[in-house]
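One protein chain omitted, others in place.
Chain nomenclature is as follows: A and B, assigned in order of appearance, with residue numbering initiated at 1 for each chain independently.
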Amino acid sequence: MKVLLLASGRSKRMQPVRDKNFLDFLGKTLLERQIESLKSNGFEDIIVVGGAHNLEEIKSYGFETVEQENLDDGMKGAISSSAKMLTEDVLIVSSNDVFDESVYALMSNAIKECSEDGVVLAKKVKEYFPGGYLELDSEGFMKSIVEKPEKGTEPSDLVNLVMHYFKDAGKFVEYLEAAKSENDDLYEVAMQNMINDGYKFIALPYEGYWQAIKFPWHIHKVFGFLFEKAEKHVSEKAQISENAVINGDVIIEDGVKVFDGAVINGPAYIGKGAVIATNALVRESHVGKNCVVGYSTEVARSYLGDDVWTHSNYIGDSIIGNNVSFGAGTVTGNLRLDEKTISMSVKGEKMDTGENKLGIVTGDHVRAGVNTSFMPGVKIGSNSFVGAGLVICEDIPENSFVRGCTTLKISKNKVNVEKIKRNL
Amino acid sequence: MKVLLLASGRSKRMQPVRDKNFLDFLGKTLLERQIESLKSNGFEDIIVVGGAHNLEEIKSYGFETVEQENLDDGMKGAISSSAKMLTEDVLIVSSNDVFDESVYALMSNAIKECSEDGVVLAKKVKEYFPGGYLELDSEGFMKSIVEKPEKGTEPSDLVNLVMHYFKDAGKFVEYLEAAKSENDDLYEVAMQNMINDGYKFIALPYEGYWQAIKFPWHIHKVFGFLFEKAEKHVSEKAQISENAVINGDVIIEDGVKVFDGAVINGPAYIGKGAVIATNALVRESHVGKNCVVGYSTEVARSYLGDDVWTHSNYIGDSIIGNNVSFGAGTVTGNLRLDEKTISMSVKGEKMDTGENKLGIVTGDHVRAGVNTSFMPGVKIGSNSFVGAGLVICEDIPENSFVRGCTTLKISKNKVNVEKIKRNL
Partner (left out) sequence: MKVLLLASGRSKRMQPVRDKNFLDFLGKTLLERQIESLKSNGFEDIIVVGGAHNLEEIKSYGFETVEQENLDDGMKGAISSSAKMLTEDVLIVSSNDVFDESVYALMSNAIKECSEDGVVLAKKVKEYFPGGYLELDSEGFMKSIVEKPEKGTEPSDLVNLVMHYFKDAGKFVEYLEAAKSENDDLYEVAMQNMINDGYKFIALPYEGYWQAIKFPWHIHKVFGFLFEKAEKHVSEKAQISENAVINGDVIIEDGVKVFDGAVINGPAYIGKGAVIATNALVRESHVGKNCVVGYSTEVARSYLGDDVWTHSNYIGDSIIGNNVSFGAGTVTGNLRLDEKTISMSVKGEKMDTGENKLGIVTGDHVRAGVNTSFMPGVKIGSNSFVGAGLVICEDIPENSFVRGCTTLKISKNKVNVEKIKRNL
């Protein structure tokens, strides 16, 4: 059996966060994690479908790859590009989802016992979720997928997740090539046509953790889950001042330095070589490799990539890329004055994130000056400079240099300052 | 004997601070404190004179009330509205003054021993004060009140305070109704007429603490006095990190949390359920119920009402109402560059407060964004939003939404930031 791991998406909804496949959590990328989990559950023959934008980086991990040529063709395109490898059965898995490790054993067993034509992973939901619901036939097999039904009209409590097993991969490819649709749903149309022609797919209920990683504000949720599952440890190669305080569960890697008066309140991950400086506070956050959380900085409920440098900042509910610096006194607003939910632009459209507390999202290689104020929900594109003393209440495109335009009024000082008697 | 507690003033000089009667110090309002003190000194039959603006709230404490109809008529109006209750003797007390508890016993004894027509409390002052001075006759009885005499021309060292006992309340009411004046001094004219007609009032010298509570900058002085008199305690139901430091006299109430690295330098009051967060500093301040003094915030010589949330702020020499939030990096300036005394607008007029250090005064329900700078002596009206990154050097009316108008200049960044080699 082949596993086809679909990793060719361009993470447009995540921008300016880089390709989600390479998002590093606790020292390991999502892609590595997914492949490790598959392998440790017996799925050995894995092909990662990438695109021109990420194929080289996928290869750099040593994974077997295939290139999806037409990236606008979505899942259909991914499978078409892999068609000639799909001679037997196949498990198609999206890299868009984070699951509990147990899902792979569940699927593995279902495949072993499967005497029908395939298995579809079905997340059992307790609350309405705007996804594709499975309609089942009288025998309990999949009858159709109902996309985003009105709340209250869901055909079941099972949401379709892209972990699909096809016993006859070649047949599925045939249906896929024949499918016709004006929308971006050829994959689903192909499945529907198979069902209509009598193929039987098992809906495999799954009650464990699931988080789509689609929008930037999903990142912190994924961190929380992965951290909880991970083994906690404080490296013996970390230098932690006896005047620092660590509360709750933490992971502290090799070479970390925690200075006097610093406080880390778990859950918190501190990556290799990072510095948590004097009197800084890190809480409920992911701090990547070689970051410097500077003096008098708070990092709260945030994700910091690698090489992020802060200094007398407040970074709250934010997603910060790799190689980013903030000047002293610069802060991320993370709460509206009216405390309503915060909107963020996604693919050019404003979208309600449903979050009351949300800071900013930055790409990689960003520099911000001192005393600048970022408004909640703002995105800062990669390779951008943001000047000092600004209020940033709009998204900043990548490769930008942002300045303000304060004009100083300089007049003569009529006070003899030397004569002032100061009162402490 | 009746006690008439005059609480119908509209605290205009205190705005945007709410009605001073309900100002809460150490968990109890001024009104409650005054009534408790009166009762514990044998004054049982107390009527509180309120107005349309506060009568319901006074009643909510369970106090007996009467409504002053014409609030523009000052003390005369208060007594007129209560006239039919004043059948015997009466002690008229203003709610504008804070005294040492001993004043009530002093007055009680004077009343018991009084064989004349009344007693007037007379604050013995050591320095000039711009109030009404008592002129005494040769027998030592009150002869007249001299309002704000030139310094050096004071007729005595006794200042008239409104804690006045009249043996024949009905007679005083008669004189009051007959009094004529073009100014707001019918009460004083009535007393003068009685004296002129041969009534004798004892001037009761009082050497204890007295503080009028008239302007916002009086609040911190009152806090200092009440705190000093109060029994100090740290609740067993407070959670205080072993890494926090408490110096000097403090009162810490139930449910308070003091986090690692926080420092409290007394005199300081921390109300029920308040949080003093990591590395915060509170000194010489009153922190009301359920406040959050956030990470890296200093609160110095300030009064915070209930539910005030701060975060990486400096709040110095300020009076903050209830339900107020400050975004990270927002600070109150509390010292002029030339270190002169600070002016504040009072009833629309600029007034020299005589204070070198003075921050801001806010009403209730205020929200300020991040990195905003409030200039010394500024007032922020209730229910107002103040945006981020602003310099506020003017008073903000209630129900305002204040924004700035920075224009960003966005050009192309010609630097390849990825190539920059950072030096720690």
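The rule is simple: a residue touches a chain if its C-beta (ideal position, glycine included) is under 8 Å from a C-beta of that chain, and two chains touch if they have at least 3 such contacts.
Keep in mind that what you see is a predicted model, and the values were worked out from it rather than measured.
The hidden chain makes contact, of the residues B:29, B:144, B:235 or B:383, with B:383. Only one of the listed residues, B:105, B:178, B:337 or B:351, touches the absent chain: B:337.
Touch with the chain that is not drawn comes from one residue among A:216, A:327, A:359 or A:377, which is A:327.
Interface note for the absent chain: among B:49, B:111, B:163 or B:281, the touching residue is B:281. Seen across the whole complex, the unshown chain contacts subunit B at 245, 247, 261, 263, 265, 279, 281, 292, 296, 298, 307, 309, 314, 316, 323, 325, 329, 331-333, 335, 337-338, 364-367, 371-373, 375, 383-385, 389-394, 396-397, 399-406, 415, 417, 420-423. Against the chain not displayed here, subunit A makes contact via residues 241, 243, 259-261, 278-279, 295-296, 311-312, 325, 327-329, 337-339, 356-357, 367, 369-371, 385, 387-389, 404, 406-418, 422, 424.
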